[in-house]
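A single protein chain has been omitted from the complex, and every remaining protein chain is retained in its original position.
For clarity, chains are labelled A, B and C in written order, and residue numbers in each chain start from 1.
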Amino acid sequence: MNANILLMLVIIPLVAAILILAIRRLSEIIALLATGSMLIIAIALFRQNLTYSLSLPWAGFGIEFIFRLYHFSAFILLAITAFAFLIVLYSCSFMHGKNYVNQFYSYLLISAAMANGAVLADNFVLLLFFWEGLLVTLFGLIAIGGKEAFRTATKMFIIVGVSDLCLMIGIGLVWYLTGTLTISKITVPLNTLGCTAFILLMIGAISKGGSMPFHSWIPDAAVDAPLPFMAFLPASLEKLLGIYLLARITLDMFKLTTGSWLSILLMTIGAITILLAVMMALIQKDYKKLLSYHAISQVGYMILGIGTCLPIGIIGGLFHMINNALYKSCLFLTAGSVEKQTGTTDLNKLGGLWSKMPVTAVCFLITAASISGVPPFNGFFSKEMIYDAAMERHPIFYIAALLGSFLTAASFLKLGHAAFFGKRNQENENTKEASLPMLIPMVIIAAICVLFGLYHRSAVGTFLTPILTEQFVEHDASVLLVTLTAIVLILAVIHHIIGTEIHGGGVKAADHIHHAPVLGGIYDKAEKRLFDPYEIGLKIVNVISKILSFMDKAVDWIYNSMTVNSAYAASDTIKNLNTGNYSLYIIWSLAGGVIVLIMMLKGFGS
Amino acid sequence: MTINIIIITALVTSALWTAMTVRLLRSAVGLAITSAILAILMFRLCSPIAAVFELSVCAGLIFAIFISAITVTGRITNEQIVLKKKLRLRRFWLLPVIVIIAAIVLTQIHFHAIFNLPAQPVENNVKIILWNMRHLDLLGQVVILLAGAFGVVILFKEWKND
Amino acid sequence: MLSLFLLLPLLGIIALNLPYKGKKDTVALLYVLLLSVGQAIVVLFHPANFWHMPDFWGRFFHLALYADNLTLVLILSIGIVMSAAVLVAWQTISESKSRLNFINLALVALIGMNGTVLLTDIFSLYVFLEVTAISSFILIAFQRDLNALEGAFKYIVLSALATIMMLSAIAALLLFSGDTSFASVSQAVKNNCCNPIIIFAITLFVCGLFIKGGLVPFHGWLPAAYSAAPAAVSVLLAGIVTKVAGIYVLIRLVRDVFGPVGAINDILMIVGIISIIIGALAALKQDDFKKILAYSSISQVGYIILGLGCGSPLGIAGAIFHLFNHSIFKSLLFVNSAAVEKQTGSTDINKMGGLGAKMPFSNASCLIATFSTAGIPPAAGFWSKLMIIIALWQNGYHAYAAVAILVSVITLAYLLAIQRKVFFGILPDELKNIKEAGIWIVLPAATLAIIIIGVGVFFPFLFNSFLVPVSNFFK
Partner (left out) sequence: MTNDMSQLFWMCSIGGILVFIIGIYCILVTFNLIRAIIGLELLTKTVTLFLILAGYVTGRTGLAQALAITLIVIEVVVIAIAAGVILCVFRHNKTIDVKLLRNIKG
């Protein structure tokens, strides 16, 4: 196969996106065709398992257009294209009849193109180009949700923009340190500057992944943006990209070792993200919002896994990445089905849907079990690997991860209970199962979850092990850890049952945590977005801007009175000097000549 | 040497008169005289052909141009001259002073220079030099004369509203 | 075949003035367009056998002509600006006889300018400067408008002063060189570089050229002449005449003939920076479209001189490039002013407003020229200014570089004032029925705008193929 095929992965969706904008009526078909053909190309490339490299002349100055395909990127490509295809399929039904359908598809395809490009890019500037392109489509996808969505979009734009700026500076630093922009050739020593560069790049990567503290736009977007967008971008695509980049910088470029403090930093970020986000998730009363906090929380596991710098942790992190992409997108899709069929995602208004929407309910059950780490679903195995690695580094990380697991399970018990079981709401009597194009992607993803769980060894062996340079032999999970996990899960169930008993209802099963003495206050503030770095930043910026505006006025005044007025005064003087009398002009010329002569003779003297 | 000094003094004097005299017509005559004296000086500086040119063109043609210009713009009456004399004197009295001071200062400077005399005898025949070696200048002259003709046609053309 | 640059226009003048009847003005227009576009094309496509072909006329005439890369740049600019000016004249002058007169004089100016850039003799230089100057005097005065006459007279007086300075310098140089060719003058200056008479002569010559080029404080005639001249003449005068007569000659003499004698580089830089500042400041509070452009011209010429005075190859290349750019963007601005003047009958920018909607082409091209003048990418002027500023910085003239950058802001301010007052804002009632200027104004404006953008965008290619050789010539 020709290496030019790599270009097709970017060109096909772009062309399709333009076509969709032009031909409104055929948007679904074009999108399906485009994503389908991309998927086929990606499968073919993955099966070939070769390393391709494509280099085209571009801007010069070391900025080259290089695409490089190897095992890791082929795998990510496969995942991206597969998700793109499934989500487009789902959207065919979900988005039907809504406004901006063609814009939605077009942005979605451009996002896919940009993501493909970013994964394939072997040059940092090229990567940045696609990365920023993704930012733009992200903005567009959120913004088509409506007026409130525009605010969220702006919020996202600023948060991601700032972290992308960090990425840019980091790239600049790397360039300065190594003298090259070709990613596969870069090896950076971890001295002070190297560490700075790593942190900057890491910020870019994990903020794309949605880790704390760059997360706060995701829950907002969950409310405002079209749902397939959530399933596609924050749930799967962004995680894939962010973690892909994180893995590449930690594994290939900086060669982080277990001894480095950066590893601890990563693990700490991971652990904090897991805990805080899942705490927030636990108290949510909205299907989509709850999921979106989990989307943040799960990133923590991946960062924790990769941050351990142990083979098993890295493999676990990457495995968790793909697993999370699977079950999280499926979960969002079930949310979409519920929203489409019942018209709401408020958990208080839902309930007892399992008999009405059995397929959705089964899919939800499988994926919820998966995310909670119930064996034998895939989430269990990846989490076990991360636990293993975390335990090896320090028990505290393990405990954090395990606690996260407990809360995850608890929150999903609550979600499932509230949405699909329990008392049926009167309004939902006439609810029907979702349509086929919506069910197919859910079922496929749920099936993959089960398959990955059952055949986790071969999945890891096929997809992930080749990424590592060193030999990795998967060993059986340690009995102790599995036992602890099981205990935790059982505890979660018990907690849920007790909670339901106390508060009388699935939705309120976690209310005692919500209203616990200290936590209650914190939760209230968090709900009011007091802890949102963006909001805090806005306040700070407001104060600074007031100060600056005052200073600006002062400077303006000085500028006006000094510079402009003096320039005008000088201008007037010059105008008045030009009297129109040519004798005067002759005198100027002669005087100028005399001065020039004196200078010449002085220069000649010296 | 003495003759040269006399000629140069005469040149300066006539130039001064040209500048100072009240009547424009006299001024033009003064210019012609200055040209003639310059021509004499040029004769003495071994440049006869240029001197003839100077005499015929400057003392002749340019004098004619000035005379015609002065007649068109109108000659002034005697009363106006009396009136103007005082005003002019106020502006021009400084000129002879400056000239005399400059002359004294300049004559005090001891000037000595070695000039670059040609090693081999050079062609000094004006005709040969002008006609054989300076074609570009001749071309320029032709073009300038053409331009002058256009200028005269354009600027001296009768005015329609006259 | 270099003599064709002089002989073909001469032939044209003679043929046009033969006594016969017919549509002389159309023929004349086509002929002068053919010549000026032709000379631009000859430069651009650079057919080797044209430039190196032995001169057929050389058997009869001794025209010691010589062309190097600097000459080529100038020939190109002359061709472009001349064709623009002639087209504008065609639009702005309606009378057939006046058109013919204009074209005759334009041909004279063409001979003068081509001769000036091609010749290699310091006295012939004077002759051809006079040819150029005399044709410009008549061109300024030829509508016999009182203001134009005033401008012409001031130009005549100051130009005569410059001529006399240069001739005295030639006489003084003749004392040492014994000949008037560039080579022997250069040799004489080299051999007697410490002689006060030589220094004096060079100073006189350079000051004469400062007057011709309109640098502060030698600039008195320039605003009057530029602003009072008929529209088409302003294009010609501001675009190319003073650039050839003053700036090109300055570059040629200072670099090739005199060499860096005494403090000449310092003087060039000081005069340059003073011109930049004074020109820009004076332009700031003008009400007259053309006068703003005239002062802007002074300021921009200052940049050229500054680059020249900096002395490094990059600086000189920047100066030459800016010379080219200046001739393009300044003629474009004057074409725009011609369009506005033709349509509104005035050049007072306070009486205008909102013309942008009515005259979109003029507006857009004026904006492009503004960008080029102020040095905003991707217009061509950005690169030349950048080159000059980098050259200044590299040679340690940080203060000069800073001032050059600062004045760019003032440049933008006064040019945007034109934009704001003329093209934006509210359309006065008396200008409601205004239309875009005719095709012969729009066409050159569009072409010049395209050249500016094209040169700006393709600058990286031009840099190596075109500009580096130009500066290398001086080594």
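As a convention for this text, a contact is a pair of C-beta atoms (placed from the backbone, for glycine too) under 8 Å apart; a residue touches a chain by one contact, two chains touch by 3 or more.
Please read these numbers as outputs of a predicted model, since none were measured by experiment.
Colleague: According to the contact rule at the top, which chains on display are touched by the left-out chain?
Modeller: A, B, C
Colleague: What is the set of chain A residues that contact the non-displayed chain in the whole complex?
Modeller: 575-576, 578-583, 586-587, 590
Colleague: What chain C residues would touch the chain not displayed?
Modeller: Where chain C meets the chain not shown: residues 123, 127, 130, 134, 137-138, 141, 144, 146-147, 149-153, 156-157, 160-161, 164, 167-168, 170-172, 174-175, 178-180, 223-224, 227-228, 282, 286, 291.
Colleague: In the complete complex, which positions of chain B touch the hidden chain?
Modeller: 1, 4-5, 8-9, 11-12, 15-16, 18-19, 24, 27-28, 31, 34-35, 38, 41-42, 45-47, 49-50, 53-54, 57-58, 61-62, 65-66, 68-70, 72-73, 91-92, 94-95, 98-99, 102-103, 106-107, 109, 111-118, 122-126, 128-130, 133-134, 137, 140-141, 144-145, 147-148, 151-152, 154-156, 159, 162
Note that only the chains that are shown with their structure count from here on.
Colleague: If you connect every pair of chains that touch, what shape comes out? Choose line, ring, star, complete or other.
Modeller: It is a line, because the chains touch in a row without closing up.
Colleague: Find the chain most remote from chain B, comparing centres computed as mean CA coordinates.
Modeller: A
Colleague: So the centre of each chain is just the mean of its C-alpha atoms; given that, what is the distance between chain B and chain C in Å?
Modeller: The computed centroid separation for chain B versus chain C comes out at 32 Å.
Colleague: With chain centres defined as C-alpha means, what is the inter-centre distance between chain A and chain B in Å?
Modeller: 89
Colleague: Which positions in chain C are in touch with at least two other chains?
Modeller: Where chain C is concerned, no single residue meets two or more other chains.
Colleague: At least two other chains touched by the same residue of chain B: list those residues.
Modeller: Correct list: empty.
Colleague: Please output the residues of chain A touching chain C within their complex, sorted ascending.
Modeller: Interface residues on the chain A side: 567-568, 570-572, 574-575, 578, 580, 582, 584-586, 588-589, 591-593, 596-597, 599-604.
Colleague: Which positions of chain C touch chain B when the two form their complex?
Modeller: 6, 10, 13, 61-65, 101, 104-105, 108, 111-112, 115, 119, 121, 123-124, 127-128, 130-131, 134-135, 137-138, 141-142, 144, 175-178, 188, 197
Colleague: Taking the complex as given, what residues does chain C use to touch chain A?
Modeller: Going through chain C, the ones touching chain A are 150, 153-154, 157-158, 161, 165, 194, 196, 199-200, 202-204, 206-207, 210-211, 217-221, 223-224, 261-264, 266-267, 270-271, 278, 281-286, 410.
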